[in-house]
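Structure in structure tokens, see below.
A single protein chain has been omitted; all remaining protein chains appear in their positions.
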Amino acid sequence: MDLSGWMRIQATPRPLLVTARGGGGIRVAAERVLRQRGWDLASTPAEADLLVVCGVPDDDALAAAVERVWSAFPAPRARASVHVETDVVSELDRARVRLDDVEWQRSDIAARTGAAETARAEEHTGEHDHTGHTTHSTTEPACGHHRSSDPGGGHSMGDHDMGGHDAHMMHGGDVAGLRMADRAPDRDGLALDQLHVSLGPVLPDWPAGLVVRVALQGDVVQSAEVEVIGEAHPDGSSWLGMPAAAAALDSMARLLSVCGWGTAMRSARRLRDELLTGAVDDAELGRFVGRLRRSRTLRWATDYVGRLDLPHSDLAGDATQRWRRWLDVVEGREAGHRRGDHAEVALERLPGLLEGQELAAARVIVASLDPDLDSVLPRDARDRVR
Amino acid sequence: MNAVSQGPTWTVLLVPVLLGVLALCGAAFARVLDARADGRGISGGVLAAPLAESGRLLLQQRRAVVASDRLLARTGVVLVPVAAVLAALVVPLGDRTASDLSIGIVWFNAMEVVTWAALWMAGWGSNSVWGLLGGYRFVVQGLSYELPHMFALITVATGAGSLRVSDAVAAQESLWFVVWMPVAFVAFLLSALALSFSGPFDTATGRDIVGGVLAEYSGVDRLLLVAGRWLMLSAAAAMSVPLFLGGSGGPLLPGWLWTLVKAVAVLGLLVWVRSRTATLRMDRFAEFGWLVLIPLTLLQALVVAVVVVGMTGGM
Amino acid sequence: MAQAVVFWVCAIGAVAAGLAVFRVDSMARATFALLASFVLAAVPLLLLGLSYLGILVILMMIMEMVVMAVFMIMYMMNPAGLMPMSMVHNKKGSLAISTGTFVVLAVGVLLVDWPQRQGVPPPDVTFALGEALMGSHMLVMLVIGLGLFATIVSAVVLSHPRGRYDRFGDDLRRRPPDDPIPGSVDARSLTRIFGVGR
Partner (left out) sequence: MTEFLRALLLIAVSVLLVSAAYAWSFLVRLAKGTLVSTPFMSGLEPVEHAVSRYHVRWYTITMVFLAFDMEMVFMYPWAVVVAQVGSKAVIEMFGFLAVLVAGVVYAWREGAFRWT
């Protein structure tokens, strides 16, 4: 066997998980299998070689996102679509075989190179016809929508000598199909470039179906718009059959990952799976919960972040108080996880909580609310109910 | 204990080899801790995982983002491992060192700072929001850990009365520096994690920004960045041995083995700390570094300076 | 021989990198071209046997150029150079100034009656530097210390958008301070981080 093939077979695949709404149960099953096999989860297409779609992307936006992510995968690559929990193992095995199949990979590479060349030729014929332009402007959040009320806003130090050049640059048009970022006022009085970033739908440790479009200046979120994509699956909610303690551990694992504590995240997922199969060792679970409660660095990551004044809700308090309540659920000292209209309230409060926060803190806020969107009805349907 | 002296020229070639082996050990130990948390058994496959992953990345296609600055990106990616190897130049193994520079301690400092520029270039050069955020996060991390790190190094230099690493080892013949410079040692270990952007100081490559600087890199570029991180962590762990842990000093075993044992132990400690902590966000850590770590390391330097002056009767 | 090779490689490299600063469109590249120029200019210090100063220049220049990059990219337009633009402004004036400076320096190099070395360099130049700082040049260090203090204070006054009255209120009594993003070193945070859990 040649060296390339041998090296490929020694390697463990690195999957990127995409979860559609209603695919939470499949995700949990996939995470269990991947954990047992030691296939670490990837964060981006660049890192990954295996695309695993959990659930059915029954929505155009998510289906398009999956295709876009798939096209950003470097070779070799393979994909698996899991529609039912019982298919996880067979789908992963099939994808693994394809990943190591040198012939298939060669033809994939050839096909992609060919497609890229055709696209380039087309671009040359219609030089200024930017086909992607209309989609750009639709995905762009409304400018100046959520600007902070800064008294000195709009007066930057460099306004005088830069204004003219800016106007010039706007006429420059796109570079490689993308615009240059533009300036916007900010709370500290500097008007520097604003970047529009979407968090979700394909993002690790992120609620399935959630899309938050943020405008960033530096690493601070200036405005946030929340959207939910995909069909609701109120009956097929992944959490219906799951004990509250396991669901709380699942939320905890996500928060730990966002807070950069990978080892604890692994333990949380393992204990969640053991709770689901009933094979959990209570003493170990207690030790794990104790370690999290004692962790100063975790406290440092979550204290004062995302404070909500909602008495009697399981969303009350800051991120620390929320995850400590999850641990109470894990220990059985509190009954429910994500009670009542948890997800609806979380979605409603989310933009206000995110604005003005540092991006890492914003991720902690979302992870500490961890809305389960499987059961959330579309906005118009909700209005009708009210 | 014999005085440290410069070995023959070919010992320079040993530096990348030994550092690479140490880095592989560190990465393998991290995999073992991961596997334990996952509930998997510890097998040969787990120990060889860093090698298998390197192979996977060598086979992977390289990628670049449209209109990215490939010159800066490439320079940054290459500089990360190169800086780590260069930093390790002045670490003695037993009583031999590859190069006994008269300013060895400053050399280590300068090579470690190369990572600032390298990581920023890699992040900026990828033309991705995540890389941009990661690169800038590393700069502010540098601004927060660098001064305590320098004070720790200066404390050692004060104790040794020299900037030469071999003099620092010689000065610890009777008493290891870690005993009377514990604060400097802890500050050095913290900065070892910070300068190799690992453990609680991995904001630059955080999972919350999908890998930050690493987000758009695949293939051999990614391998160099990840390997560079492990090499840098290993270099810092190895450097703590001559600076604080008495170099090759120790009973029974030969000197070179003692150096390795201590370096592996420090590296193991750092990797373990990595597995027990959440990431320290820089909006929190910057203030802590400036108002807690700097005064503490300064006090440590003061104590050492007073002791040194007292011992030489310079009053 | 080796010294001459290293010197010329560094000299030409430094000049080339210095020229590149004005030839590249991107602020990021310009900053790091300048850094490359400085690093290459530090190597001749090593050739002179000034090990400490040479490495120190490299160390300081890297840190300072990274900070420089931060500001260049914050305040200059078109930081990535993706739009066509020129890095050169006021061409005639700057050409006149730089030519004039070059001529003055070149003439100086050729005409000055350079003194002959008297005595020998100290065996350890770093040690000699330290002794000079603690002895004859102590005043320099003290003045610089006060200068740096003034730099810190004026930098904060000039650049920080919020001051203590914004944070602690007009009577400076508000605790904890009102900041858009909380830090870690104030009474409230320290108790929660280092104190007992709730």
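As written, the chain order gives the labels A, B and C, with residue 1 at the start of each chain.
By our rule, a contact is a pair of C-beta atoms (placed from the backbone, for glycine too) under 8 Å apart; a residue touches a chain by one contact, two chains touch by 3 or more.
Remember, predicted model here, so these are calculated numbers, not experimental data.
The chain not shown here is in contact, across the full complex, with A, B, C. When you scan B:Trp130, B:Phe185, B:Phe201 or B:Trp230 for touch with the missing chain, the hit is B:Trp130. From the options A:Gly200, A:Gly262 or A:Pro371, the residue with contact to the chain not on display is A:Gly200. Think of the hidden chain as still there; on chain B it touches residues 9, 12-13, 15-16, 57-67, 69, 78, 81-82, 85-86, 89, 98-99, 101-103, 105-107, 124, 126-132, 136, 140, 143-144, 146-147, 150, 154, 157-158, 161-163, 210, 215-216, 218-220, 223-224, 282-283, 286-287, 290-291, 294-295, 298, 302, 305-306, 308-309, 311-312, 314-315.
Residues of chain C that touch the chain left out of view are 2-3, 6, 28, 46-47, 49, 51-52, 56, 59-60, 63-64, 67, 70-71, 73-77, 79-80, 82, 124, 126-127, 129-131, 133-135, 138, 141-142, 144-146, 148-149, 151-153, 155-157, 159-164, 166-167, 177, 179-183, 185. Summarising the interface, chain A meets the missing chain with residues 3-4, 7, 18, 44-46, 62, 64-66, 68-69, 71-72, 74-76, 102, 105-106, 109, 112-113, 116, 132, 135-136, 139-140, 175-183, 186-188, 190, 192-193, 195-203, 206, 211, 217-220, 358.
Here, only the chains that are shown with their structure count from here on.
Interchain contacts join each chain to each other chain, per the touch definition above.
Chain centroids computed from C-alpha atoms place B closest to the centre of all protein C-alpha atoms shown.
In this assembly, C is the chain whose CA centroid lies farthest from the centroid of chain A.
Inter-chain spacing, taken between the CA centroids of chain A and chain C, is 40 Å.
Distance from the chain A centre to the chain B centre is 31 Å, each centre being the mean of its Cα atoms. Distance between chain centres (mean CA atoms), chain B to chain C: 24 Å. The set of chain B residues that touch two or more partner chains comprises 67, 136, 283-284.
In chain A, the residues that reach two or more other chains under the touch definition are 175, 300, 358, 361. Those residues of chain A that touch chain C in the shared complex are 157-158, 162, 165-166, 169, 172, 175, 180, 187-190, 192, 220, 293-294, 296, 299-300, 303-304, 324, 356-358, 361.
For chain A in complex with chain B, the residues that touch the partner chain are 4, 7-8, 10-12, 14, 35-36, 38, 40, 43-44, 46-47, 49, 72, 74-76, 109, 175-178, 195, 197, 203-205, 216, 218-219, 256-264, 266-267, 269-270, 274, 295, 297-298, 300-301, 358-361, 363-364. Chain B meets chain A in the complex at residues 33-35, 37-40, 45-46, 48-49, 51-53, 55-56, 58-63, 66-67, 129-130, 133, 136-137, 200, 202-203, 206-211, 214-219, 222, 274-281, 283-284.
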